[in-house]
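One structure follows; several queries about it will come next.
All protein chains but one are shown in place.
The block that comes next holds chain A.
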């Protein structure tokens, strides 16, 4: 990680307020954080310590039961043979039968273990180590590290020679692990579930993991402190570094162990000297600070500016809304006002309209007087249409009358 601290202080185990030196941060502790990888590898590795369980192979089938077949007014399930006992004639074999076998009996040849690629396992350990160097992750895992001077916590090699548990406890307390150790003690409780009856009665939280290089008594000293675990730096176990699949274990390194990390894992360029063919994992992104990338001038300079969205709002009806009509049809309000005026008495527009009307009527009257005279009047022209019919009717009547007179004669 580009933002990692370059140098780590080493604390004197007897007097942790004084620092005996500094050491460069090993590249392992700057590995990219991959919780998904750690979770996956832990899941598979954790399966490897399982012991097989299964029902007895013959469970439920240790009878000479046979079905009575049809015709005997009983269900066709196999029944125990014989007589003289309750058991005779009772159902057997089926999972539904009392005393019968289970459905799909569990077997010992279930695939209990999982193999994990070596590189994957190594990457997971590197990742878990890196996480243990970050206070927020360690705190998130639940460790109480408020009094701890710095992470990664590196202690002088003297701690490896401690033989007494009392001394070890004091040393840890002086290093600021008191709260952590107390947390472990307080957390001891009876396990929920059947495990309590299976020699796993108590559960408690995990405390610090002390990673050492040379065991001159440290394991024996730390062994009985509740929560504290020890591990040799050559043999780091993911199941201890990321218990439950969550990385960020509180780890205390000894000086020798911390130095050895660089010897074991090396750098990205050199590869790992002690792990043949292995190089530490590389990050997918060199710079994972997305905010900074997006807001950088290189990116912003080629983006077009952000635009407001088009909003059309609710459709309004211009025929009802005068202001919308004015918006869509500029000048409509004033034209409408002028038009309305022409029907209001007293306005010049009204007078104008009335004048025109009067003139029109005058004109019409004049025309009629001139042109529609005598036979051209409306009445006469109308009656002319009936003349023909009247004449025809009269002719018909006359004809009938003439006929009648003829007949009479």
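For the reader, a short list of remarks on this structure follows.
Here, a residue touches a chain if its C-beta (ideal position, glycine included) is under 8 Å from a C-beta of that chain, and two chains touch if they have at least 3 such contacts; residues count from 1.
To be clear about the criterion, contacts and distances are computed from a predicted model.
According to UniProt, the chain absent from the figure is "60S ribosomal protein L7", selected among "Piwi-like protein 1", "Myotubularin", "18S rRNA (guanine-N(7))-methyltransferase" or "60S ribosomal protein L7".
Across the entire complex, the residue among A:186, A:263 or A:327 in touch with the chain not shown is A:327.
Screening A:292, A:360 or A:401 for touch with the missing chain picks out A:292.
Within the set A:163, A:300 or A:343, the residue that contacts the chain not displayed is A:300.
Contact with the undisplayed chain is limited, among A:308, A:370 or A:406, to A:308.
Within the complete assembly, residues 291-292, 295, 297, 300, 305-308, 312-313, 315-319, 324-325, 327-332, 335 of chain A touch the chain that is not shown.
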